[in-house]
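Let me give you the structure first, and then I'll get to my questions.
Of the protein chains in this complex, all but one are displayed in their positions.
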Amino acid sequence: MNKKFTIVRLLCAFAIAVALSVCIIFAISEDPLTAIYNLFLGPFQSKRHFFDVFASSVPLIFTGLALGLVFKSGNFSMIADACLYTGGVVTAALAIKTAMPAGLHPILIMLIAAAVGGLIGSIPALLKVYFHTNELVTSLMLNYVFFYFGIYTVTKYLADREAGTFASLKYQPTAALGALIPGTKFHVGYLVAILAVVLLYFLVFKTKFGYEIRISGSNPQFAKYSGINTSKVIILTQVIAGAVAGLGGAVEQMGMYQRFNWQDSPSYAWDGVIIAILSGNNPKTVPLAAFFLAYVRVGADLMSRRSDVQNELVSIIQAVLILFITAERFMAGWKQRQEAKKALEGEV
Amino acid sequence: MNVLQDILNTLSLPEFYFAMFRSATPVLLTTLGAMISSRSGTSNIALEGTMLISAFVGVVVSAFSQNAWIGFLGAVAAGFIVSNILAYFILKLNSNAVISGIALNTFASGGTIFVLYLITGEKGASTSLESLKLPSLTLPVIKDIPVIGAVLSGHHVLTYAALILVAAVWYLFKHTRLGMHIRAVGESPDAAETVGIPVRRVKYIALSISGILTGMAGAFLSMGYVGLFSAGMTAGRGYIALATQAIAAGNAVVGMLASLLFGFCQSMANYLQSSNIPLQFIQMMPYIIIIIAYTTYCAMVEYNKKKKQMLAAAGK
Partner (left out) sequence: MGQGIILEAKNITKVYPGGVVANHNVNLEIRKGEVHALVGENGAGKSTLMKMLFGMLTPTEGQIFVDGKEVHFSASGDAIAAGLGMIHQHFMQVPSMTVAENLILGAETGTALKVDRKKAEEITKELSEKYNLKVNAQEKVEDISLAMRQKLEILKALYRGAHILILDEPTAVLTPQETEELFEQLKLLRENGHTIIFISHKLNEVKALCNRMTILRDGKTMGTYDISDLDEKEISRLMVGRDVSLAIEKEEEEFGKTVFSVKDLVYADQFGKTRLDHVSFSIREGEILGIAGIDGNGQSELVEAIVGTLKPQSGAVFLKGTDISAYSVLKRQESGISHVSEDRMKYGTAPKLTLEDNTISKVYYTDKLKTRGLIDSKKVNQFTNKILEEFMVKYDNSKQAVSELSGGNVQKLVVGREFDYQPDLLIMNQPTRGIDVGAIEFIRKKIVEMRRQRKAVLLVSADLGEVLSLSDTILVMHEGRIVGYIDDVKNTSENDLGLYMLGVKEDSRERIGGACHE
């Protein structure tokens, strides 16, 4: 009953999102069919676009994993945003200022970016444990702090004065993550992302610490009575989540960019929220959820290039999906009537 | 040394304090809104997005109607509608308040740009729209008092509205029936329900008021001094209000003080832009100060609890 209901509800949420976007497109576009075609099928038009979807899903996988882990532990920190951004800045610094052999350079950068991400991730958690602050509130504000700090670092130490816009110097070629399929953006970073998925899956479902995360997230009181050190769980999960997000920043920079030009913080951490929700906070399904969102993203980009509908349509779709998927009582009436019928049949 | 001199100079200017009230206004309005929803037992994470949408709607409506007050009503109505959508999902469909709030914020940040492009063909700012501003008021008598007149008179009409609303919210919780119901519903919803208070409706009302106040804050941003909408112009003020609201712990006057602290930092940051401190450090300062204030507040609450416990235990 429950599983079937979840699926029906999920499909309905998708149907609403699709219907709404089609309606909007028809309402505003001169050429709605082109827009719709590109939005939903654009990525299938060429090998390049199709693999772009994989490439675009890479940062989403990382933030989806990070947010999913944090949610699983019952916390609501958005610090992944700062971790990812700063991870990118660290990558820029190391990719410009250090020289190393090709294989070693990216690995070292990833490790350091992850470490920095973990460090930043720990701040809202430590504040929560020691001063009882709300981690959502502090993380939202820390995001601004680290964003400005990143901008400062890049303009002061790494900027390319000749670029004319906000951009760093070019990265050393040794620091690039190569393409997996030539002629596409599909890069080695995808494998790193999948490795992170596997590791987190084992962490959450097969280790002692994973059990502690799940219990603390589901019922912190029970965790406390079971002798679980909930403070440790809060801090360590956010460190791990921060490290994953920081790693994501590094992989994204080395896989997709030759220089650092994030003048605004990319919204990957916020996208992580929907990935985490779509995946049910389960690392195993994160790549699939990330693929879905990336697909819509790539489709929307094609749509905005080839028609008069802008790609910000995606955030509308995204919001509608989150709202309906997490609405516990969405279609609950339908479910309850079914249940009542079934239960009473058994009684008579 | 130089920096210290700059700060001291700034502190001696009446205009600085004037700017403090100006910068505090949107945060103060939002803080009051956050406080009302929070006391009714719902945390409104969608403040940021609500404010952004209101700011946008205010500009668009005022541009098309060529009437600033109709634009203002549009902004407030937008705040009301967004908060009711949020309320519908949280109260009726049992959604998680934080996640629904995040969804609405996502919607706001993309949706405003989407519509802005439809109307103007631009994605950055509404420069091509001829939108209007709401007026500023000169206070008779007070304006002639030296220093105080310069600080308190000549503010935007919404700044005065915000200060009046501080008293209104304080009175609401202290004396009115609605205020009593909001407190009851937030603290023990079951108790409220069993005495016939319509819990869900009270929560709807509380969220609606919070949306209206946040809508006013949005109107202030885009129809106050700037007179245009730009993408993401709320710059986290909706999140700051979550912190100031927590510091206020339900007390409107404390909420005002916390908002003024933010106004102080923001205005100081503006004055120091010409100093030799790197721009980015100045920009991050308000956020850092609010984090510190919020953390200190939480730590103090915790410390007082501990102290009380120790005293009671030793007293026997």
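Think of it as A and B in the order they're written, each chain with its own count starting at 1.
FYI, contacts are C-beta pairs under 8 Å (C-beta built on N, C-alpha and C of every residue); 3 or more make two chains touch, one makes a residue touch a chain.
Because the structure is a prediction, the values reported are computed rather than measured.
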Touching residue (missing chain; options B:176, B:273 or B:296):
B:176
Quick one: which of B:191, B:253 or B:292 touches the chain that's been left out?
B:191
Which residue from B:4, B:141 or B:313 sits in contact with the chain not drawn here?
B:313
Since one chain has been left out of the picture, which residues of subunit A touch it in the full complex?
1, 202, 205-208, 210-211, 214-215, 218-219, 221-229, 332, 335-336, 339-340, 342-344, 347
Please output the residues of subunit B touching the missing chain, sorted low to high.
175-178, 180-181, 183-184, 187-188, 190-198, 305-306, 308-316
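The definition used in the following text is that only the chains that are shown with their structure count from here on.
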Interchain centroid distance [CA atoms averaged], subunit A/subunit B, Å:
29
Where on subunit A does subunit B make contact in their complex?
28, 76, 127, 130-134, 136-138, 140-145, 148-149, 151-152, 155-156, 264, 267, 270, 273-274, 277, 310, 312-316, 318-320, 322-323, 326-330, 332
Contact footprint of subunit A on subunit B as seen in their complex
45, 89, 92-96, 98-100, 102-107, 109-111, 113-114, 117-118, 123, 232, 235-236, 239-240, 242-243, 246, 278-281, 283-284, 287-288, 290-291, 294-295, 298-299, 301-302
